[in-house]
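This report concerns only the one structure given below.
All protein chains but one are shown at their positions in the complex.
Each chain carries a letter (A and B) given by its place in the written order, and its residues are counted from 1.
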Amino acid sequence: MTVLLEVRELSKHFTARGGLFRRAGAPVKAVDGVSFTLARGETLGLVGESGCGKSTLGRAILRLHEPTAGEVWLDGENVTALSGDALLEHRRCMQIIFQDPYASLNPRRTVAQAIREPLEVHRIGTPVERERRVDELLDVVGMRSSARNRYPHEFSGGQRQRIGIARALALDPALIVADEPVSALDVSVQSQVLNLIANLQRERGIAFLFISHDLAVIQHVSDVVAVMYLGRFVEMAPAAELYRRPRHPYTQALLSAVPQPDPARRAGRIVLQGDIPSPTDPPPGCPFHPRCPLAVDRCRGEVPALRAVAEGVSVACHLIE
Amino acid sequence: MNAVIADALADPTPRSLWSAAVRKLARDRAGLIGLAVVLAYLVAALGVWLGLWATEWAEITGSKWAPVSAEHWFGTNIIGQDIFQRGIYSTATAFEVGLVVAVLAAALGGVLGALAGFFVGSWIDELILWAMGVLDAMPFYLLVAAVAFALADNPWSMHVAMIATFWTTTSRLVRGEVIKLRGMEFVEAARAIGVPPTVTIFRHILPNTTHILLVQMTLAFVDAIKAEVILSFLGLGVKGGMSWGLMISESTLEFLGGHFNNLIAASCLMFGLVYAFNMFADALQDALDPKQVSA
Partner (left out) sequence: MSAAPLLEVDGLTVEFRSLHGPVRAVDGVSFTIGAGETVGLVGESGCGKTVTGLSLLKLVPSPPGRYAAGSVRLSGQDLLAMPESGLRAIRGRALAMIFQEPMTALNPVFTVASQMTEVLRRHGALGRREARDAALALLKSVGIPEPEQRLDDYPHQLSGGQRQRVMIAMALSCDPKLLIADEPTTALDVTTQAQVLEEIRRQQATRRMAMLLVTHDLGVVFETCARAIVMYCGVIVESAPVAKLFSAPRHPYTTGLLESMPRIRDEKLRELPTIPGRVPELHRLPPGCRFADRCPRAKDDCRAVEPQLTTAADGSQVACHHPS
C-alpha cells in the first residue's frame, strides 16, 4: 500500500490575540509535535477525550487551522507550503465531515445547492452534469433525489449527516477527515451512518482520518488507532492489536471506562483519579503522570517519546520496553 | 431537555424557513391585528403620495378653531386649516421618515456589523467598535441636535442624524451573530471546499442575519417616528411639510384658548401607528426567531 498522507512533527499552538488594550496570553499547545503516516484507502481512528487536540489536528491537516510548525504531505506534495490556487486545487483531494448535523449545513441553502457548491467552486462539469452528479451522490448516501430541493431543517440528524457526507464526496477526495461524525446521532442511526462510512471506504478506496471520543465507534471503522492525550499521541497500533492488548496506561483506562452491557468487562475497571490537566498549563514530564496509577519518578521529569515497541505498535511510556 | 421537547414538536414539512415564519405569523392574532392597522395607515400614506386625498392640508378651508363637524372631521386649527387632512398628510411624512431611516440604518449597521464580525479582532473591527462606542456615548437628542444644526438648511438633516445613531444597535447585533456564524461548521465546510471569503460572507453568512435586520428595521421604524415627533416639536425636524410633531408643536399655541383638537389628533394618530407596529414587530420577532423556526 502506498502512503497517502504523511504528517511530520505537526504542531498547532493557539495564542489569545493581543490587541491595543489586551496582552497576549500564554500559548495553548493544542497539538504538539505529532507525526504519523496513513496509507491510501486506510482508516486511522483518532481517539481521545475533549480538549486532547484531536479535532485541531484534523483541521490543521486540512489547513482549516494554520499549523504552527511541522509539515503535512499529501500525495507527495507538501500541503503546508501551498497557497492561493495551488492550495485551492489541493482542497479537492481532502474533505471533512463534521460532528453537528445541525450546524454543518447552511439553513438557508437547499440540499442540491449544498452538494453542488464544491463542483461550482472547482468549475467541474456543466450545470446539467452537476445536477446529475447531485442525484448520483444522494443515491450513494442512501437518500432519494426528491430531497434535492428541500432545506436542511426538514431532515433528521442522520439524514443531515448523509447530506454532509454527499457534499464531502462531491470532489472525489482521496482523504476525508471525519470529526466525530456520529456523536450527535441516536444509537440506531449511528450504526446506519457508520455502515455507510465503512462501505465508502471499502468501495471507493477513500482514506479516512476518523476522529471520535468513542472507542466502540472507532473500533468498527479503523485499521489503525491512535490515542491522543494533551496534544500528543500516547499510543498508535493496528486496531485489532490495540483492543486486544492496550499498552499505554491511559489507553487501558480509556478502554475499561467505556460502559458496556457485558458483565465480563465490569470487573477489571480502572477508574482514573483527577481531571485532565488544562492544556494551557500542562504538567512537566509525561502529560499523563498526575493521573497515572503506575507513574514513577522518571515520568515526572522526562517526556516519553513515541517509540516503536512491536510490529506497527508505538507507545509513549517510560514503563514499556 | 428543551432540545428533546423541541425535537418531539419539530414540524416535519415546512418548505422553507420563510414559509414557516409566515405560517407562524399567521397564527398570531395580535400580530395580525397590528399588521392590519399598519396597512391601513400605509394606504392612507399611499393616497397622500398619489395625491388622492389630504391635498388641501395647507389651505385655509374654514374658520379658526372650527369644532368637529361633517366637513372638518377633527375640527380646524388656529388659522382654520383642516386638522384631519393635516393628520393624514403627516402619516405620509411618518412613513417616509420611518422607512428611509429604518432601511438605511439597517443597511449601514448590517454591512459594518458583518465586516466587524467577520474580521473580528482586526483593525477593521476595532475601528468600527470605536465608532460605535463614541456614538453610543453621546446622548441621542444632543447628537441629533448637533447634526441638525450643522446641516441646518438641509431637509435631510434629521434623517442623517437618526441614521448615524440608529445603526449602532443593528451593527452590534449583526457583529455578534456573524462571530457566531463564522465559527459554525457550515462556514468551515465552505472553507474546506475552497469557497473564497467574499462569497462566504454574501452566500453563507449575511443571509443568516436577515432575521436580525428585519426585526431591527421594524424597531428603527418606530423609533424614527417617535424621534421625528420630538425633533419637529423642538424645531429640528421636518422642514417644508407637515408632521405629527409639527402639529403638536402648533398646538402649544392653542392650549391657552382651550383647544386641544390638534394635540389629540396628532397624538392619537401617532400612538395608533406606533402601538400597532410594535404589536406586529413582536409577532415578527417571534416568528423569525431561528431557534423556534428551525427547531
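Here is the rule we use: a contact is a pair of C-beta atoms (placed from the backbone, for glycine too) under 8 Å apart; a residue touches a chain by one contact, two chains touch by 3 or more.
A quick note: this is a predicted structure, and the numbers were derived from the prediction, not measured.
Of the candidate positions A:Val7, A:Ala239 or A:Cys286, contact with the hidden chain is made by A:Ala239. Checked against the hidden chain, the listed residues A:Pro101, A:Pro118 or A:Gly158 yield one contact partner: A:Gly158.
In the complete assembly, the contact with the undisplayed chain comes from A:Val217, out of A:Val217, A:Val234 or A:Leu306.
Within the entire complex, the positions of chain A that touch the omitted partner chain are 49-50, 156, 158, 186-192, 194-195, 198, 213-217, 219-220, 239-240, 243, 253-263, 265-266, 269, 271-272, 274-276.
In the analysis below, only the chains that are shown with their structure count from here on.
A straight line joining the Cα centres of chain A and chain B is 48 Å long.
Listed in rising order, the residues of chain B touching chain A in the complex are 12-17, 121, 126, 184-186, 188-195, 203-204, 207-208, 290, 293-294.
Of all residues in chain A, only 17, 19-20, 59, 62, 64, 88, 91-92, 94-96, 98-100, 103-109, 117-118, 121-122, 150-151, 153-154, 164, 167, 171 touch chain B in the complex they form.
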